[in-house]
Structures are given as C-alpha cells and as structure tokens.
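Got a structure for you, questions after.
Missing here is one protein chain; the remaining ones are kept as they sit in the complex.
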Amino acid sequence: MSAQLIVLGALLCFASALVSLVVPRRTQVLTAVIQVSGGIIGLAGCIAGFRGAGAALRLPWQVPMGVAAVRVDALSAFFAAPVFLLGVLGAVYAERYWPSSKPRAAYVRCFFGIATGALSLVLVAANTLFFVALWEIVALACFFLVGTDTADADARGAAWLYLAASHIATLTLFGLVTLLHSATGTWSFVPLSRAVASSDTGSALFWLAIVAFGIKAGMMPFHVWLPAAHAAAPTHVSAVMSGVVIKMGIYGLVRVLSLYPAVPDWMGGTVLTLGIISSILGVAFALAQHDLKRLLAYHSIENIGIILAGLGVGYIARGHGLVMIAMLGFAGGLLHVWNHGLFKALLFFGAGSAIHATHTREIDRMGGLARRMPMVAAGFLTGAVAISGLPPLNGFVSEWLIYVAGFKAVVGPMRGGWAWLLLLAVVPALALTGALALACFVKAFGAVFLGNPRTREAAEAGQAPASMRLAMVPLVLACVAIGVVPVALAPLLSRIVAIASGVSMSLVTTLAPLQRIAAPMAFVLAITVSALVIRLRRAPRTVTWDCGYARPTARMQYSSSSTARTLVAFFAWVMPPSVHAPGQLPLFPAEAALSTHMPDTVLDRGLLPALRRLQRIAGIAHYIQSGRVQLYLVYLGVTLLALLVWSLR
Amino acid sequence: MIVYAIIVPLVAALAAFVVPNERARPWIVAAAALAHTALTAIILVTPVTGEPLSPWLRLDALGRLILAILSVLFLICAIYCIGYLRLRAERPNKIFCTVLLIFLAMTTTLVLAQHLTLMWVAMEATTLATALLLYFNENRRSLEATWKYLMIGSVGIALALLGTLFLAYSARLGLGQPTLLFPELVERAGRLSTPWLRTAFVFLLVGYGTKMGLAPLHNWKPDAYGEAPGVVGALLAGGLTSCAFLALLRIYRIVDAAGQGPFARQLFVALGLFSMATAAVFMIGQRDFKRLLAYSSVEHMGILVLGIGLGGAGIFGALLHTVNNALTKGVLFLAAANIHRAFKSKRLEDVTGAIRRLPLSGSFFLAGFLAITGSPPFGPFISELSILTAAMDGKRYVVAALYLFFLAVIFIGMGNTVLAVVQGVPPEDAEGHAFRESVFKTLPIAASLVLVLIMGTWIPSGVTKLLADATRLLGGKP
Amino acid sequence: MHAADTILIVLLLANFFILGTANLRASIRVVAMQGVLLAILPLFVETKATPRLMLVVGATAAIKGALIPGLLLKAIRDVHIRHEVEPYLGFIPSLFLCAIGTGFALLFADQLPLAPADHGSLFVPAAFATVLAGFLVSTTRRKAISQVTGYLMLENGVYVFGLLLYESMAVEVGVLLDLLVGIFVMGIVLNHIQREFSSLDTERLSRLRD
Partner (left out) sequence: MTAILNLAIVLAAAPLLIGVINKTKALMAGRVGPPLVQTYYDLAKLFRKGTVLSSTTTWVFLAGPAVSFVVALFAALLLPLAGTAPLAFPGDMILFVYVFALARFFTTAAAMDTGSAFEGMGAARELTFASLAEPALFFGFLALARVSHSLELSSVLAVSGTAWRSSTAALVLIVASWFIVLLAENSRVPFDDPNTHLELTMIHEVMVLDHSGPPFGLVLYASAMKLFVFAALVAHVIVPRFAHPLTNVAATLGAVFAIGVLVGLVESVMARLRLVRVPQLLITASLVSAFAVVLVLR
C-alpha cells in the first residue's frame, strides 16, 4: 500500500510538471494543486511505510539490466516524508513568491515537479541502476532550477558549478553500482558477504560512496557547489535543496553502509572526522557571510556535519558492541535529518520573504523587518532557535541524543584505537558548533529583522503575501511538536536505526524525561514573555536612549559583519578573508570604503586555480593539431609502426 | 529484395542528377530515403531466408543492426535537408543531392558486403563521395578541410587495402587459396597464418580506424566536421563512422575466430582509451562548437572500440552505444547547424543565448549534450554504464577508473562550451538574421531526440533482439 | 635471379630517384614508369596468357602508366607553378630515411612466413619499401602535387603485393577504377585549391587548427 501511494505521489509531481508546460498562465495554479495533492498522497504513503516493512512494486522501464523496482521500508519512508512535505509547502510558497505572472513561472514549476517526484523515487528505488538514473534526473532538474535566471551570470555560474559537481558525483556513483554489481552479481542493494566487505573491494566501495554521497550532501571538503547554488536558486527551491536534496547523500551513505555486515573502525572514524570538520568549518564560514542565503547554505554544511557526527559515533560504537551508544548516535543523526529539513526550510522561507521585500540578499542592507512583517519574523526566530539546537525545540532533541552518546562513550570503559579517541572529541565539537551557530543566528536575525531598517527598501517593506506566510506555519508547528513530544518518534527511530545498522532498542525511557520537561518549560516561557509584553503594551515609547545619543541613525547600528568579526578572526588560519581596505589615509582623508569578502577556501583558493592550471596544460597539447596535413600523415605512419612492433611481440 | 536497397538510391541519384529543378531535388532525396527506410523495415521484419542472393552480398545480424541505424539516420537527415537546402538556396545543390544518394547506396553496399575487397571498394567510394559533400560551401576553409580529409582518408584506405591483401595472403598460406569471403574466413580461421593475420589486423585497424576517427588517426575530423554542413556532419559522425566500425567488427570476428582475440582486444582498449584522452584534452576550452562535436565523436568512437576490447557485456554495450551515438549525434549536429546558421558563426565569441534566439534548437542542443554525456533518461546512459560494467566485471579497475575520469573531464570541457552557447543573452545583431525555425529544420531533430529518449526508457523488443543477435555473432553474451 | 626481381629492383631504384629529384615533372614521369613496370610484372609471374591477364595488364598500363600521370602533368601545366619539389625534409635525409625504410622492409619481410613459391622473391620487401617511400614523399613535400605523387607510389607498393595474390586479382580492376576516381577527385580539388589560393603550397592549407 505504502509503495503504491508513494509512487502515485511521485507520479503526480511529474504530472504537475507536464501540466505546467501545457496550461496557460491563468490556470497555472492547477500545477500547484496537483503538486500539493501528490505531496499529501505521498505523505500518507510514507506514514503507512513507517510501520509497513518492504512493500514492493515494479514500474515499467524496459532497458537491459535496469528494473524499475520500488521497495519501501521504514528508512526510505523516513527520508521520503520530508520530501513530500517540502514539495507541498514549496508549491504553496511559490504560488506568491514566483506567481504565474512572473517570467519563467512554468519553467520553475515544471522542474520543481520533476525534482520532487524523482527525489521521492530515488529514496524508494530498490534497483541500483534505477537509483542512479533517478539520482541524476534530480541533479539535472536542480541544475535547471538553480539556473532559472539565465540572464544572470552568477546564477549561470552557480548552476554550472552545481551540474559539474553533481555529474562527478554521478560518475562516481556509476563506479559504485558497477563495482557493487561485480561484487554481488545483482543490481539490487543486497548485503555484502564478510569476505567482500573486508576485501579491498569493500574499502573501494566505501571511498566511492564517500565521494559520491559526500559531494551530494555537501560535506567538507566536497561542498564547493553548495553555497553558490543555494544562493542563486529561487528560495523555495533552495529550501527543498537544502532541506531534502542534500539528504540524498546521507540516505545513500546509510543505505550503502547498511550492506556491510560489520563497519570497521576506520570507516566510522572517517565519517565522524568528516562530520566534525564539516560542522565546525561550516558554521565558521557561515559566520563570515553577509549574503543571507549563503549564510543559510553554509549552515546546511554544518548540519550535515552534525548528522555525520551522529552516524559516525553510531558506526564506531556498533563496531565495539556498545549498543546503547550506537543507538543514541544513529537516532540523533537520523532525527537531525528531519529536524534540519524542517527548520532549514523554515529559515529559507523567512529569508525569501525578507529578500522578496527588500530586493537584496545583503544582510547589512536589511533591518527592522520584524515591525513590518511580524509573522515572518516569528517564523524565522523559531527556525533560528531550533537550528541553534536550543530547548525546547526540535534541534535540541537530536543534538542532545548525540551529546548523550558522546558522554556515555567517555563514561564507559576505555577502548583502543584512534577512531575511539575521536568519540571523545564529539562533545566539545558539538559544544563549539552549537555556540557558534547561536552567535551566527543572533547576528542574522538581529541584523535582518531587528533594529532600524538600513535602506529605504527595508523601511518600505510590507507584510509578506499570504501563501508565503501560510507555508511557514506547518514548519513552525512541526519544530515545536518534535521538541515538545519527542517520545512520539521513539518507535520510528528504533525501527529505522534497526534497518540502518542492525542495532535495535527502545528510546522511550531515554527521551521521556526530555518530554516531561520540555512542555512545561515551553509553556512557562510563553506565558512569561506574553505576560510581560501585554503588561507593557501601553508603555511610553521614545527614541533609543543609548547613553544619550539624541539622533541615532540606522547606520550607527552594529552590522552583522562587525558582530561576527572577532569570531571570524579566530578562523583566519583556515579561511583568510579578502579585505579591500583603504591604505594609509592622507592627513585630510577623502571618502574611503572598506569591504570584506570571505572566499570559499576550497573552491576559490584550491579548486579553481587548479582547474585553470589544468586548462593551461591542456592548451599546450593543442600544437598536436597544428593544421599541417603532412604532420597528420606522420601520426598515421607512427601509429602503424608502433602497432606493428606491438604485433611482433 | 535486399539489393533494391542499393539500387533505389542509385536510381534516385541518377534522377537527382538529371532533374534541372533546384527545389525538386531535395524531395527526391527525401523520397529515396523514405523508400530505403521502408525497404529496410520490410527486410528486418521478414525472417532471415536461408539462401543469400550472392555469396558477396548478404545481410547478417551485424548488418541488420547497422543498416537500421543508417537508414533511420539518413531519413532524418534527408528531411532536414529539405529545410536546409531551402535556406541555402543560393548554392547549387545538384552535386550535393546526387552525392548524398550515392553515399547512401555505397554505405548500404558496405553493410551488405561479405567480401573484404568489395567492402573496401565501397568504403573508398564513400570516402570520395564524402569529399564532395564536405566541399558544399566551396570556400577556402571547406576546401582545406576537404583536401585534408581526402589525403588522410586515401592513405588510410590504401593501408586498409594492404591489410586486406595480407589477410588474403594468410588465407593463401593457411587454406591454400586466398579467399576473402567473411563466412569462409571465420569458419576456417583456425588455419590462417598467424603472423600475416596479426599484421593484416594492424593495417586494417589503422586503415578503417582512420575512417572511424580513432585518435591519433582522427586529425581530419575537427576540420571536416567543422567546415561541412551540419547535416553532412551528422551523416559522417552517425553513419559513416558506424560503417567503419562495422568493418572493424567483421575483421575482429575473423581474428577472434583465429584465436587472436586477446591481441585484438588489447589494441582496441589501448586505442579506445587514447581516443578518449585526446578528446578530453581538446574539448577543454574549445571555442568552436562544431569542432567540439568532432572531438565528441572521437571520444565516442573510442568508447565503442573500448567496449569491444573489454568483451563480455562490453560487446553488447558497444553495439547499443553505436545506436545511441548515431541518433544523438544526429540531434547535436543538426541543432548545431541551426545555431550556426542563425548566428552566422560557430565561435563562442559571437554565439550565446541560443535558447532565447532559437528556443527549440537551443533546447535540443542542450538535451543532446546531456544525452551524449550519459545522463538519464537518454539512451547513452544505459550503454555507457554497461561498458563500465564490463570493465568492472572483468576486474579491469584501471581501465574503469580512466574511463570514468575521462568521462568527467569531457563532461566539464563540453559543458563549458555548450552552456556558453545555449545560455545567456544573444547579441543584438543575432536577432537581425532571417533564420527561422521551420518545421523541416526542427522536426527531424525532435524525432531523433525522441528516439534517443526511447532508447533510454523503453528499448523496443525488436531492437533488443537485433542487438542480441549481433552480440552473439561477436561471441558476446547479450 | 628471377626476371621479376630485376623489375622490382628497378622499382626500388625509382623510389630513390623520386625522393632524390628536385624536379616535379621528372618525379611524375618516374611514377608513370613505375606504373608501366607494374603493368608488365604479371607477365613474368603468370606463364600462360589468359584474356584476364591481358585485361589486367592493359588496364594497369593505361591507368597507372598513362592516364593518371597525364592528369597530374596536365594539372601542373594548367596551374603553371614552379617545378621545384620544395621539401620540408632535405633530399639527403629523405634518401637516408628511404634507405633505412627499405632495410626495415627487408627485415620485416623476413619475420613473416612465405609461400614456397615466393621464397627468395623480392615481392614482399619491395611492396613494403615502396609503400614507405610513398609515405615519405607525401609527408615531407610541401606541394600538394607531391603528396598525390606519394599517394600513387603508395598504391604502387600495394599493387606489388597484390601481384602475389594473382589468383584473386579480379578485384584489382575495381581497385584500379577506385584509384582512378580518387585521383580524379584529387585533381578537381587541386584545381580549386589553385584557383582559391593561386598556389599549391600546402602551407596555405594549414589555417584550420586548434
């Protein structure tokens, strides 16, 4: 049943894509309707899939080797649910954010439908070739979405970078599935034999998986495509990409590693290391951004890091037979997949409304929007609190699970091995990440929504359109719900962890105390704040005192860059900023400007220069094609002689 | 029955030569192509009859496959020609149309030929025919391209002839009399004289490899494809190369039957990888999108021989890829031709924003790019993947790694140029040109794109059967 | 010393002459001479005169000996170009290379097993050597005409080898016709090249490059 529903939902998404191409502007709303209904049906399927194990189905696809086999287990359903949810909300959001009156509306809707549909099928594909095919289709659809504004060179560049990166990922995936086939003899995800898993093939499979899925998930140092793409795409697309598309990588990694009878320490250690690096550097880079969407993009890297950290803890602990710790790690990591999907989408929706109103992505050109769009501000604030991992919202629950796993590892008996020692680094790493994330989001929320508007656009911003506000409501509710009643998810979590790792135990007793505390806490906080606000609603108002500044201007405000400056300076060793400062000022300084920009170390200082050098080297080879026919004939003769000599061997 | 597939085009060629009316000739070509396709269809559906019309002309499983590709591609191109020659009304098309039809006849002969020398004669004839097609534009650049093509092609073909004679000599040593009929050679291959056979194979590989455009024998390709009309490019890259590949396959059969298969496959793998590498190097930073397509053709010829060289599933993959490559090249070259005509240039300096200027052709070009680089849901995705499978199953990990690496580099190199062409905003003066996307200039492209799509989503069982038979013939398992 | 071998030795000497001479016309005449030699060669291989033999001899003599060289000489006359060969590679080095090539040909021929009839005969090495010489000519000379000449020598080499397989030589006629058409097309193109560039210097023909 679940399989049928999920497939039906996906097909409806595809259908909306088709419809968007044929119906006229006036009735474009139809596409949204289809998309939404498909999403709801799909969600129903996922909910059915949470308990129904292994519902299978076959779609028509007549190619050699490839079978469009669909199989739904709890893990697939778990990953597919956010896809459908964000598909629905994205469509609702886009209804006003990218109305059919806007140019290329049909284009956006078409590829949005394809992306969501294919994405949901990727997660339930049981045949590896089918998996790869859908995987690449998602990538292509996202490429077209990122490059929606082809007139804008930046968008084009971002889209191309994304396409190149994800195609490399796909080719790596080609290697993965073919190697898997040669190892197992089938085109489906079947467990590896112990012999294979421990052989070089096993390690090769692991590294291929790390690269392929790492690029997709945007883990450091494979994240190069991510910030630009998230920044350039239409906001609801960014929400989907950051919320669910990059989770494909996590899903793939979990799926492939679930095939190993035993995951050796070094694999878990690699995952954990990458997780820690991604989380800390991700948030560090985020702090340095002044483009709202790039900031959110780097936070995606951070959260992917947290997820990987959880998984890494799980794999290592399982390897040492510590069931409880493994359970906590896996559960934390996987739950964070949902949480990040929810609050990141929420944040992107909020950011989108702000950008929609101010026509800029520069944080320091906004400000004071909370007074003009209070609901959006409230939504963004919820997201900000949640992503900072603060109680009583959902972010805290997943991070807490990973924390507890880390603590238990320290408390428990000591084991040997560098991978084990890595476990001890989890807690401090999370602590640092959490604190920095908090700083970053206070900065973002404060600079965008609080204080005085810094530009005229910001000052004249109006309330966001209804559909854009509506799309945020379910996300806010979900963030609160998971934070307040985490126990409700305990059975699902133990089921998916069992699928992912074979470890299985209940989390009810672990999560119960959190639930006992969270609800009252949330209630008391809400009461106190609202009581104070209501009591002082008539309080006399005047200009900010600020130690007696008579006429503070908006430009006096502490900007987002200045807020983060000290913290960013700590990371200068890994992310040197490029500063364009006026040199020695003359005695009577004229107008001077200071601008700082944070290049992505891996991309701008590593990859691009390398590629340019490669191109130069390739250019050298061009003299081979010199245009002289005699020379070409010489090649012919030389080849002939060489092959003759070969044939004489 | 089969022989009509040769006669009809020849008659049509004669007609095209005598008919004075410039407007009518393209229609004759189209009609002949239609007839040819119809004939092919009938031949393919009718079960194989035991008795061939002559020992020299017979249609075996390989031939059926290639004939199908050839006929469909030619039909597509012929229909496109109607629109194209209407656009180029200023140029006399008498020679062009006539030679097109002779080309069809000769390639068909080549596909049917069961005798090495007959095959060689047909190949030489196509060379000469192509030379005249290349020269359609009659300007200095096309002249230069033609000359190079002629020289390199002729030398190559001469070497192929020498190889043919070597084969005959080895037959004479082994079998007593120098037969050159494929069936005999294959069935009595065991007794051929090995040294002569190996030498013969090398000469034939170089000779027909030149026609096929394997690096480092490919140097005529960029010039020829760059200067020829797009439709000729499509016919060369999709049709002629496939025929040359067929020739190599027929020879490979003999060599394999003689127990020299490993040696031949070694050479195939080496040349295949080298071709991919060369293509990769020259695609990076390529400023001319028609030359880009030429190098893409070099790459895919490399992939074809690589597939054969890997054996096993690779043979099936290679044959499947022959189909996909031909159809996709049709899309790419014809779309490129439209863009070229609309912008009056094929350099990146002048061509950008093709999708805005030519919504259909631009999109087709982009789709073709995605298809040829092996993106689903298009056909090449399947074939390229199955060739990789062959490498992995054969534990040829280094080959597999290189294959993937070259594919990645080529994707980036090609994408840089293609996206620069289709995306962005077209220069103002581009609007001025009279070029419009008529039915004849877009429908054929759409058709072949649809075929590529079908090859990736729902391969007809008939095609699968054709492929399976051909694979069995080559000793691979379908 | 078989009579055929004498002819083949003359053939080889002709190769050297063509590589050595600076005169375009002379080289073409020598190629024509090679053609005639090849035409009469079968008479020494085959004892009894069948009509087919006569046909082959006649056709070869006509095409290789008269028609094609005639075409080329006419082309030179039409486009009245300077009659030097203008080599990329000097005459001495190319002669040297040709000598090495002939040596290599002899060695390589010994590597391969021969039918008893052909033992000791120069056919195989001569064929290889002529092919190589033709190759040299077409790669080391500037003028397009020289390249055609080289191509002709190459074909002559192939033809020499073909004589070993006299039994299956019915096809040779077809081959000859192909050759004829080929040269004809080349002639046309040469003509156009002359018109477009008012020269047959291939330097002008190297604009298409990467």
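Letters A, B and C name the chains as they come in the text, with residue numbers starting at 1 for each one.
Going forward, a residue touches a chain if its C-beta (ideal position, glycine included) is under 8 Å from a C-beta of that chain, and two chains touch if they have at least 3 such contacts.
If you're wondering where the values come from, they're calculated on a predicted model, not measured in any experiment.
Interchain touches from the omitted chain, evaluated on the whole complex, reach A.
When the whole complex is considered, the residue among A:Leu432, A:Met505 or A:Leu607 that touches the unshown chain is A:Leu432.
Across the entire complex, the residue among A:Ser182, A:Ser388 or A:Ser494 in touch with the chain not shown is A:Ser388.
From the set A:Ala155, A:Ala370, A:Met575 or A:Val629, the residue in touch with the chain omitted from the display is A:Ala370, counting the whole complex.
When the full complex is taken into account, the listed residue touching the unshown chain is A:Ile517, out of A:Ala153, A:Ala262, A:Ile517 or A:Ala592.
Taking the whole complex into account, subunit A touches the unshown chain at residues 367-368, 370-371, 374, 377, 381, 384-385, 388-391, 396, 400, 403-404, 407-408, 410-411, 414, 424, 427-428, 431-432, 434-436, 438-439, 441-443, 445-447, 450-452, 510, 513-514, 517, 521, 524-525, 528-529, 531-533, 535-536, 539-547, 549, 552, 554, 556-558, 562-567, 570.
As a convention for this text, only the chains that are shown with their structure count from here on.
In terms of which chains touch, the assembly is arranged so that all chains touch all other chains.
The chain with its C-alpha centre at the largest distance from the centre of subunit B is A. A summary of chain positions shows that the Cα centroid lying nearest the centre of all protein Cα atoms is that of chain B.
Between the CA-based centres of subunit B and subunit C the separation comes to 31 Å, rounded to the whole angstrom.
Centres computed as Cα averages put subunit A at a distance of 43 Å from subunit B. Chain centres here are Cα averages; for subunit A and subunit C they lie 69 Å apart. The set of subunit B residues touching two or more other chains comprises 147-148, 151, 155, 199, 222, 282. Looking at subunit A, one finds that residues 622, 625, 629, 631, 633, 644 touch two or more other chains.
Within the complex formed with subunit C, the residues of subunit B that make contact are 117-118, 120-121, 124-125, 127-128, 131-132, 135, 138, 140-141, 143-148, 150-151, 154-155, 158, 161-162, 165-166, 168-169, 172-173, 177-180, 193, 195-196, 199, 222-223, 226-227, 282, 286, 291. The touching residues of subunit A, when paired with subunit C in their complex, are 622, 625-631, 633-634, 637, 644, 648. Residue ranges on subunit C touching subunit B, taken from their complex, read 111-115, 127, 131, 135, 138, 144, 147, 151, 154-155, 157-158, 161-162, 164-165, 167-168, 171, 174-175, 178, 181-182, 185-186, 189, 192-193, 196-197, 205-208, 210.
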